[in-house]
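Note that one protein chain is taken out, while the other chains of the complex remain in position.
Letters A and B mark the chains as written, and numbering starts fresh at 1 in each.
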Amino acid sequence: MRNTLAIRPLTEMSRPGYRAARFPTPDVPDHAPADVLPAGALAAAPPELPELTEPDVIRHFTNLSTLNMSVDTHFYPLGSCTMKYNPKRHERLAGLPGIGDPHPYRDEADLQGMLQILHELQGMLAEISGLPAVSLQPAAGAQGELTALLTAAAYFRDRGEGEQRRKVIFPSSAHGTNPASAALAGFDTVQLKPTKTGLTDLDELASKVGEDTAVFMITNPNTLGLFEKDIEAITALLHDHGALVYIDGANMNAILGLTRPGDFGGDMMHYNVHKTFTGPHGGGGPGAGPIAVRDFLGPYLPGPVVKKVGGTPERPEFALHTPSKSIGRVRSHFGNVGILLRGYFYLRTLAAAGMRDVSERAVLNANYLRSKLKDVLEIPHPAPCMHEFVASASRSKKNRQISAMDVAKRLLDYGVHAPTVYFPLDVPEALMIEPTETESKATLDQFADIVRDILTKEDAETVKTAPHTTPVRRPDEVKAARQPVLCGVAKGCGTVPVDEVTVSA
Amino acid sequence: MLAEVGAESVEDLLAQIPASVRLDRPLNLPEGLCESELQRHVAALAERNRPRDAANFVHGGGDRVCFLGGGVYDHFVPAAVDEIAGRGEFYTAYTPYQAEASQGSLQAFFEFQTLVCRLTGFTVANASLYDGGTAAAEAALLAIRETKREGRVVVLGSVHPEYRQTLSTLLEYLPADVVTVDCPNGVTDVAAVEAALTDDTAALIVQHPNFFGNLEDAERLFAAAKAKGVISVQVFDPVTLGLLKSPAELGADIAVGEGQGLGIPMQYGGPYLGLFACREEFLRKTPGRLIGRTEDADGRECYVLALQTREQHIRRGKATSNICSNQGLLALRATVHLALLGPQGLREVADLSVRKTHYLADRLCETPGVTKAFDAPFVREVCLRVEGGARGLLGTARAAGFDLGPALSRFPAELFPAEMRAEELVLVAATERRTKQEIDLLAAALSDDPAATPLDRGEPVLAVA
């Protein structure tokens, strides 16, 4: 049952004198801040944080958690996001003493187990990509893109082509991060036109590629869930002009052990460990976006990377190493190790056969669902798809005024998370569906039935005014954009006298 | 399922991948492990991160005592933080694009923004960035956009060296130059900064308390920036705001920081939590995700992703930042942590950290050849000079079961002026978790008099923490 009292804003629940956490009495009586710090630096009072008991805090956040949909509670076929099951074992292992707690500035000699894990992970990511040089540093996929583009920029500058190679090209179906990363790396951006087939048009690409091209960024399989069948010709074209090919690894879940970016002509790529390798999504992060590149780009990677420096096969020794022409750092410390570890645990569990199995099942699940839905939604591109597909609600929009967003919202009433809507931009009324390999046939059948019911049995008004059963309905985004309110103000503070306060120990 | 899709095998579905690029062999990966095998394997590797030397005697079999600092601190994390962050409803949810299915995350992140505003004194905070270093770089980018000044970004030499490296890397191919004002004395000379602030300077980046643990003359620095139309960025440490004036009160325009100290485990460098808050006027140029409060169709108060038009999925090449994910789960941890501590708890953590670090400094300076590197007020971290180089001292401490550092020698030498003799410098910090007894044992282990150390007794002298 919904507890509206417990989910009031923390600032409203606050009562003077309440507190949850207690700390030891000082065993160092001297050196009080007022004695050792200049008075001018000190605040008159501590910040106005809420004052709560521990049960207040636990109830508040536990009740809030029940207002979320998540992989642990709901089917979550959000296209492009790879919402697969996150094994619980990873959480336990990531918190083991010696794994979850080392300070980043401990001596390398005392971190040999950690460095071994990270070194092994570098090797596994090199093998899966077919690209030998790996940096685990980027904090997320978008930062991986930026890091790779900075690496490419350094490479071209080193070759004396820095001034000449100004352009980064990408398809219209590219993730928004591609052009955003290219702009931040100082490049000019060039977007290709959408095509009917959903695949890159070689002729158009050829007309835009030249000696001023630095990088072509492509997602493969692309964001429409299609494998770019001309990928070899595409990469050859770029290489003929001295340019590099970047593979956006967002859709790696489709090709693990089946084909490798390095084998189809990619020079650089990023992984989304939080998608492909089950680092949980965390409500929007953290991610981890390691990159793999060809050997000639390796010297430019950010440092540090882990290098094997000796020891015995049973007890190898490792050290941190900064590549010779490194671009520097793209963040502080080694990387998002907590997420990288989960990727490592996953790879060590599934191994080679498991990797291939993941992709085969992901592709089968997507094609199965695609087939089950093909008569109720339009599917603009021919079968088969890879691990996801894009459907369009334009027919229902035209005939019954039911938009993709309406379908998405109505799905929530059935306890299913919505697919990605209105992306890619090339497909009108797009619904991008990625079931992932961890869903059963029964779940897929159920989902297909629900979509069919929504589109063929329910009255249009019910769908258009959905959702009806969620904690809130259709928030006013115009208001949120016109008069943004980004932080709360205290409304109820100070209403309870201090002597009535019970304090949790 | 194959019959439904009209395929005889999965291979039919994979025919769209040209045969010429298919991998014709199994991936060369280590053999697969079942859960119990994996646990044994990882536990064995974890043991290599828990050296068993003298630490065994000192700490009853526990790990090294951590006096490490450098922007990451061994603060206590209440169990309630792990409990909430461990709820699958939070950690297996995606970015809250569907507001109706994400009110839990949205409200938690809105509360995070509220608490970051309360800490910094601003009214705009985002729902987090990757870490302190990238947050500083994002602030510089905002300043360049806002001022339309593409000449330079001035950063003090007392800012964390890894943040400075990050800033240089991320701005390398953009028009603005990163100009460093050296800080050989541990506190920056305001006149030198004034001289560096040109008419085409977009931002001044000041860390306060700085990387060496010292207080800068932040108010004068920010006033100097303001006089030149330069945007002031303060890199802050949220724990110290239990005691110190807020960035807004000091006159900063943007506050960025590393939120690791707010309930986040150290986990060898990440994921951590980039904090970002700023003045109201920069609202629409703020990078990263923002949560806004609004009303739903029935007039109920609720939360949504606000101002998404700034972000890469809409504005693409002209977005305020390329950032797509944030550090949501860590923002949740920080929110729970601050809710548990409250104003008094945060003040106590800061107070205890100040006292213990000062006591630690006094005791370590009893060691021959060890002195305070600078004659400036420091807060919860102190920079020591070890005559002839810091390496020996760190080794002795490690052998006795104590981690000190970072030594400045672990950062590229060119990040510090030669006159500083950075190879002799080492940072140490003591949080509220450290006890007087631990500090005394460390001091004894470093002293030249073997009789003064209890290590020889060969028995645990501290209970497991």
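One rule holds for everything that comes next: contacts are C-beta pairs under 8 Å (C-beta built on N, C-alpha and C of every residue); 3 or more make two chains touch, one makes a residue touch a chain.
Operating definition for what follows: contacts and distances are computed from a predicted model.
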Protein name as given in UniProt for the chain not displayed, "YciI family protein", "Galactose/methyl galactoside import ATP-binding protein MglA", "ABC transmembrane type-1 domain-containing protein" or "Glycine cleavage system H protein": "Glycine cleavage system H protein"
From B:R315, B:K372, B:R391 or B:R421, residue that would touch the chain that is not displayed: B:R315
Quickly run down the residues of chain A that touch the omitted chain. 477-478, 481-482
If the hidden chain were put back, which residues of chain B would touch it? 284, 309-310, 314-315, 318
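Going forward, only the chains that are shown with their structure count from here on.
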Once you find the CA centre of chain A and the CA centre of chain B, what distance in Å lies between them? 20
